[in-house]
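In this view, the complex is presented without one of its protein chains, the others remaining in place.
Then we have subunit A:
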Amino acid sequence: MLLCSGIWSSPRSQCHTATTKRMTIKRVLHWQPNVGTSVNSQILNEVSQCVESINGVKEGRWKATLTFYKPMLRDQSLASEFPRDFLGIMVPECPNKYFFVIRTQRIVLEADSTIQTIMEKLQSYKMRVALNFEGFQYQLGDFQLRVGKVVPTHSENLRGIVMEVEYLPISSIEKSRQIMEEFLEIWQEALSKRTLPGHFMPMEPNFIEYGLSDHYSSQHTAVQYATVMAQLIASVQSVQSMRN
């Protein structure tokens, strides 16, 4: 039932300039390499092929960006007073919007993209590192899948692999939970047959802590990307500590 094609697809809300409109449910997963292994482009290819093998229809490209901001401080010894995980995120569904997340303080803000100009003029935070999440998206019945690589802008140095699974008919997180879990089980099982050195980690942030409701929105997506980023960093640091 889940993978049948031809089922209706609900119209998705567009981002509104004034307030966040409801969007359909999305889960963002990151690739967790097995201990002692690292992510590579072959894994990315295998994942993409797996989507197509379960009748995912390639639709086109997608790209999200995530930027780390760093405070401009006169006295570096006071750095602990300022957030180290201040992120700016752009998602493809909302090209005129920009999202800020401070994950450790559970803050998410949606803004018009002009907020970037304001940050530049304030001269208090500057962009430190920017990453692209980019790849192809696939239609699979009531689901839309996006498979993407994580690379620094202006570089092809693969830092990770992410996947978005979007269930189109529903915008309630709780109401879609079961069907989403069932789909992820099917997906993980299909992928496991390729015996890849790792797996996708489904992580769901506690959206309530961010003040977000059960109705899914682009702010939820931004929070997920911030969470995924934290996991990717933790994975890299874990690998580095093992090597040392």
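In this section, contacts are C-beta pairs under 8 Å (C-beta built on N, C-alpha and C of every residue); 3 or more make two chains touch, one makes a residue touch a chain; residues count from 1.
Going forward, contacts and distances are computed from a predicted model.
Participant: Considering the UniProt annotation of the chain absent from this complex, which name among "PAR6B protein", "AP-4 complex subunit epsilon", "Mediator of RNA polymerase II transcription subunit 18" or "Queuine tRNA-ribosyltransferase accessory subunit 2" applies?
Facilitator: Looking only at the record, the undisplayed chain corresponds to "Mediator of RNA polymerase II transcription subunit 18".
Participant: One chain is left out of this view; which of A:Ser53, A:Thr117 or A:Ser192 touches it in the full complex?
Facilitator: A:Thr117
Participant: So which of A:Phe68, A:Phe82 or A:Phe136 would be touching the chain we can't see?
Facilitator: Candidates A:Phe68, A:Phe82 or A:Phe136; residue touching the omitted chain: A:Phe82.
Participant: One chain is left out of this view; which of A:Val108, A:Leu145 or A:Leu196 touches it in the full complex?
Facilitator: A:Val108
Participant: In the full complex, which of A:Trp31, A:Trp62 or A:Phe100 touches the chain missing from this view?
Facilitator: A:Phe100
Participant: Since one chain has been left out of the picture, which residues of subunit A touch it in the full complex?
Facilitator: 17-20, 71-75, 78, 81-83, 86, 100, 102, 105, 107-115, 117-118, 121-125, 211, 219
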